[in-house]
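A protein chain is absent from this complex, but the other protein chains hold their places.
In order of appearance the chains are A, B and C, and numbering begins at 1 in each one.
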C-alpha cells in the first residue's frame, strides 16, 4: 500500500470519528514530535553497537515498527492537511542536500553545511 | 518517486559520503526527533486558526515542506537500517488503531484508548 | 531543596547504581528530549483553554508534575556532566533575550528576533 492510499485511508479514519477538529496542523506537529520521541526513548541508553543489534530482538523490533508507523501516520496526516506531497518534497530536499553536501567536502564528515 | 526509490537514493547518498558510520539506528532516531521538533517550532506560538491559514503563507510553506522532507528522509533511513517496510508498518498500525478506536467510542473523542 | 542539592543527590543516585556509564552528555540529551515530549503528548489534543483548565484536573496534574520533574532531573544531570551552572546560564540568557526582544518591538508579538 503506497503513501497516497495510506493518506486516503487515514483521511477516512479521521472523518468517521469526526477527528478533523483535533487534527489541526499545530496539533499534528505535536503528535508527530511526541511519536518521534518515543523512538528516541527506545535507543537512549543503548550503545551504537546495541542499537544496531536491536534487529535481533523481536520484542523491541515490534515496538520500533509501531513507533515508526505512528511517525509516518502523523506525517501523512499533517502533509494531507497542508496539501504537501511528501515524496515529492523528500526528492526535492535530496537534490538540495546533494548540493549542500558535495562528496569531496562531506566524505567522512557529517558536519552541518553552515558550520563546515 | 515512491518510498522504495527514495530509500535507494538515500542509501547511495550515504555510501558516497561514507556516512554509514554516522547512520546508526540510535543516531538516526536523534536526527528524526530533532527534525520533527523543527516543525513544532514553526507552530508553537500560532493559534489553531493561524496554523490552518499557514497554507496561504508561501514563505512558511517552503520551510514546512523542507522540514517535512527531513522527517521523511530520516524515517526512511532509519527503517532501511532496521529492515522495516514503513508503508506495511503503517498499514498494520492503522488496522490496530481501527480496533483500539472503534467509531462508537471515539466519535468526537481523541482520548487515548488506555485512558478512556 | 535547591538545584545544587538536587544535583548532588542525583550524582549520588547515579554513582550508587553505577549509571555514569549510561549518563554521557549524548544519552542525557536524548533522555531530556524524550521526557519533554511526554509533556507534549499530554497537551497535544487539548485546546488552549483546556490546557489552561488542566490545573483543575488532579490526575493530569500529578502526571504533569512527574514529567516536569523528569525534565528537570535530566537537565540537572546533563549540566552536571558538562560543568554548567543552569541558574547562571538562564540568567545570562534572560539578559540576552531582553536585548533581542525589546518591549517596543515585541509587545504582542512573539515572532523570533531573526524573522521580525
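Keep in mind that, in the parts below, a residue touches a chain if its C-beta (ideal position, glycine included) is under 8 Å from a C-beta of that chain, and two chains touch if they have at least 3 such contacts.
Everything quoted here is computed from the prediction, not taken from an experiment.
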| query | At which residues does chain A meet the chain that is not included here? | reply | 30, 33, 37, 40, 45, 47-48, 110
| query | What chain B residues would touch the chain not displayed? | reply | 22, 27, 30-31, 33-34, 36-38, 40-41, 43-45
| remark: Logged for chain C, residues touching the omitted partner chain are 1-3, 6, 9-10, 13, 16-19, 21-22, 24-27, 29-30, 32-33, 35-37, 39-40, 42-43, 46-48, 51-52, 54-55, 61, 64-66, 68-73, 75-76, 78-79, 81-84, 86-94, 96-98, 101, 103, 106-110
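Keep in mind that, in the parts below, only the chains that are shown with their structure count from here on.
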| field | Distance between the centres, which are taken as Cα means, of chain C and chain A, whole angstrom | value | 24
| remark: Whole-angstrom distance, CA centroid of chain A to CA centroid of chain B, is 2
| task | Could you list which residues of chain A touch at least two other chains? | result | 22, 27, 30, 33, 36-37, 40, 43
